[in-house]
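Every protein chain except one is present and positioned as in the full complex.
Think of it as A, B and C in the order they're written, each chain with its own count starting at 1.
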Amino acid sequence: MKFSVTVTLKKNVLDPQGKVVENTLKNLGMLNLKSIRQGKFFEIEIEEENIDIAKKKVNEMCNKLLVNLIIEDYKIDIVK
Amino acid sequence: MKFSVTVTLKKNVLDPQGKVVENTLKNLGMLNLKSIRQGKFFEIEIEEENIDIAKKKVNEMCNKLLVNLIIEDYKIDIVK
Amino acid sequence: MGINNKIIEKHGLKIEEYKVIKKLLKRDPNLLELGVFSAMWNEHCSYKSSRIHLKKLPTKGDQVIQGPGENAGVIDIGDNDAIIFKIESHNHPSFIEPYQGAATGVGGILRDVFTMGARPIALLNSIHFGSPSHPKTKSLLNGVVSGIGGYGNCIGIPTVAGETKFNDTYNDNILVNAMAVGHAEKNKIFYSKAKGINKSVVYVGSKTGRDGIHGASMASAEFDENSDEKKPTVQVGDPFTEKLLLEACLELMKDDSIIAIQDMGAAGLTSSSVEMASKGSLGIELILDKVPCREENMSPYEMMLSESQERMLIILEDGKEEHAKKIFQKWDLDFVIIGKTTDTKKLTLKYKDEIVGEIPIEALASKAPIYDRKWTKKKIPKSINIKKFKKIGLKEALIKILSSPNHSNKSWITNQYDQMVMCDTAQKSGSDAAIIRIHNKDKAIAVAVDSSANYCKSYPITGGKQIVCENWRNLITVGAKPIAITNCLNFGNPENKEVMGEFAECLEGIKEACKFLNFPVVSGNVSFYNGTNKKNIYPTPVIGGVGLIEKLSQPLSHNFKKNNSLLILIGKTFGHLEQSCYLKENFAVEDGKPPKINFINEKNNGEIVLKLIKENFVLSSHDISSGGLLVALSEMSIGSKLGAKINKPKKLVNLTEYFFGEDQSRYILEIHENSLSDVDKILKKNNIYYENIGITQDNYFEIEGEMKIDINDLFKINNQWYNNY
Partner (left out) sequence: MKSSVIVFPGSNCDRDIAVALQKMQFKNKMIWHKETSLPKSDLIVIPGGFSYGDYLRSGAIAGKSLIIDEVIKAANSGCLILGICNGFQILTETGMLKGTLLRNKNLKFINRNVNIRVMNNETRFTSKYKLNQVLNLNIAHNEGNYYTDSNHLDQLKKDNLIAFKYSDSSGNTDDKFNPNGAIENIAGIFNDKKNILGMMPHPERMVDELISNSDGINLFSSLLD
């Protein structure tokens, strides 16, 4: 099964990268840009046909490595 | 309007990061992991109610700054 | 698939060259073989246009252990210590993808140095961009600088020196040259010559992907409107894997398991295997099914031509396979025996139990074409009448120069490079040369890179001489005895007679200077086809020099050390303003002749300055180059935040010419007031012309009765440009 995971910084955590990107875009003339936040994206394929087990595995990957839970949130979606 | 943009490395481009993450997950016991690719994720909000114009703007941001078209592909989705 | 003219052309080969291939093979090549030929016969690998000129360079000397012909040059610095170094271009890839292009440039040159058994100890670079106002320049600058830093910082080798220049001529073709310097024990140097039959040929490092296929031929073709289409060949660097490869190779090199070793650089598996076989007059057989591949269904053609990074080919002694494999596995790297040496003198490629390609090694190497291309002599440029330019004040002109992109302080760049890792950087970038201590020893080497494209464009012979001399001076000023150089020759299209003339004449100048100064060339690289749509870049040879400081007690910088010391100017000032930075920055004029080089003065002045430094008379020193005396003095002041009071020259000279002229072979020395009589004696005894030009002081940089600037203002003027760009 294939999953996608998006990892974003928690709301109250300062996002230096997003800030710089936002300013740069505004300087490039994107005046109606309201906000931009940057995160990570993973495409994960695992050999497991049972949705629940598969999803649990992906969740475990997020908790064990992919996400720093102190500052980041994440969301898992099924691709197929 | 709110959009999400996912940026991934083109298929034939080396992904050193993904490779290391994949090995680490396997070492952590995720044996049925088949592949993992890492990319970037942006959440963009712009002040523009016309979908077409808004989408065009986001597309422009991708081309101008967010995406390195030489090695990356991207996909825009409407969040709301 | 039949081979037609279009396919031949796509491989960067000329129809005549294809005919020669058929003759050498005594048959038509198949597509794989054509690919192998195209990789080996392109300009980048075969040096077909440059070889007859390169041959003239002086490459021998008492301290030369290995000159050109190996992965890098090797010099002897005494006590069983050897220094291994080389410079290489990555211009075309960096223009297409600046971050990855520059990063893989650094990775490639590092491999050239550690394949020979050296631990890399310093990185340098010479980068040239188009006009700052050109729409692409800013992002290219950003990308290249972060790519160089990204690779060097991650692998943990300090980037200690370099040069950054802007000129319209590079608008559509930037230059990114990277130099690596390593240290090895003299009796532990590894070469690429295969020896013995039936020895295991081992592939180590990263897996092979489809990246960079035909990179080498791309580097040998001019850009055109369609260069966008060449994009998929971009390679991605992985400094982390390179660090592992470095440590694994050095670990294996501790004993004598290796017969020959060669990095897979341009043209990857093809050039590395052919080179080893050719040097050893042997054959090599590769079983391509065994090549570790990153992607599915890679064809033999793709495997042979891929330029995936961070890979090496090793020929092992019998029975060492298991030992070597353990080391590479420890470092999580692929290790696969993919073939063996043979006595056939052929490159034999097998795939799925069939021979898919077989080519005599000499057809690929020694029988590759060599061209004596037509070239024309450069006419002596007309002098320009300096009087026709409107007079401007010294202060105004100085400010203009110090705040220009080319002369602004480069810390915006160098702060992005780790300059201190390894803890042997005794002098970082900012002075004339960086100083790297040899680990655990008292001695150190000095390293610097230089280029002067304007001078070379105007009159290539003089330009060629000048850069070698400038590089030599830069080593002298930090108290090092210059030993040898590497060079990266960045030129336009060699099929153009004028470009080929620039090449031949620059090389003539380089040759003469190296000979006279006993400063041999031990390695180098040629990059042709820099330009677009028939517009070629200025000829831009870059010289990277290495010098030795036998006992490092205190690194010598160009920053003033204390107030009230004496400033002396070594060498004669004639006031040569043609081709000067003064005219360029103030009047946008780039005409006239470059300053003359007088080898005798060059050598005498340099040797005596070195003597004064060694005898501890010198507190700080700086050579005078672009911008002339006043710019050199202000740099000494800006670095130290100490000022100076310069005398108004007594003779009836034109002040602009005196202060901004770019006459060669000159140095500024700061000396203790009470050592003047000793210094004077030494200089007089050796017939060295010098002038007392003033003293250091607090707070102000001034020329008596002419101008006065607060040194904080001077500092600001020099430090704005990058931060505001």
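Methods note: contacts are C-beta pairs under 8 Å (C-beta built on N, C-alpha and C of every residue); 3 or more make two chains touch, one makes a residue touch a chain.
For clarity, every value in this text was computed on a predicted model and none was experimentally measured.
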* Thinking of the complex as a whole, which visible chains are touched by the chain that is not shown? -> A, B, C
* Using the definition of touch stated at the top, determine which of A:31, A:51 or A:65 touches the missing chain. => A:65
* Asked: Which of these touches the unseen chain: C:236, C:422 or C:646?
  -> C:422
* To do: Sort through C:59, C:115, C:153 or C:262 and give me the one touching the missing partner chain.
  => C:153
* Structure fact -> The listed residue (B:7, B:21 or B:71) that touches the chain absent from the view is B:21
* Structure fact -> Omitted-chain footprint on chain A covers residues 12-14, 16-17, 19-20, 64-66, 68, 70-71
* Asked: Residues of chain B in contact with the chain that isn't shown?
  -> 16-17, 20-21, 24, 27-28, 38
* **Hidden partner chain, residues of chain C it touches** => 146, 149-150, 153-156, 238-241, 243-244, 330-332, 411, 414-426, 437, 552-555
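By our rule, only the chains that are shown with their structure count from here on.
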* Distance from the mean Cα position of chain C to that of chain B, given in whole angstrom -> 37
* In whole angstrom, how far does the Cα centroid of chain A sit from the Cα centroid of chain B? -> 9
* Asked: Considering chain C alone, which of its residues make contact with at least two other chains?
  -> none
* How about chain B: which of its residues touch chain A in the complex? -> 4, 6-8, 21, 24-25, 28, 30, 32-48, 57, 60-61, 64-66
* Asked: Where on chain C does chain B make contact in their complex?
  -> 96-97, 99-100, 206, 209-211, 231-232, 234-236, 238, 240-241, 294-295, 308-309, 332
* To do: Provide the residue numbers of chain B that touch chain C in the complex, in ascending order.
  => 10, 12-16, 20, 23, 68, 70-71
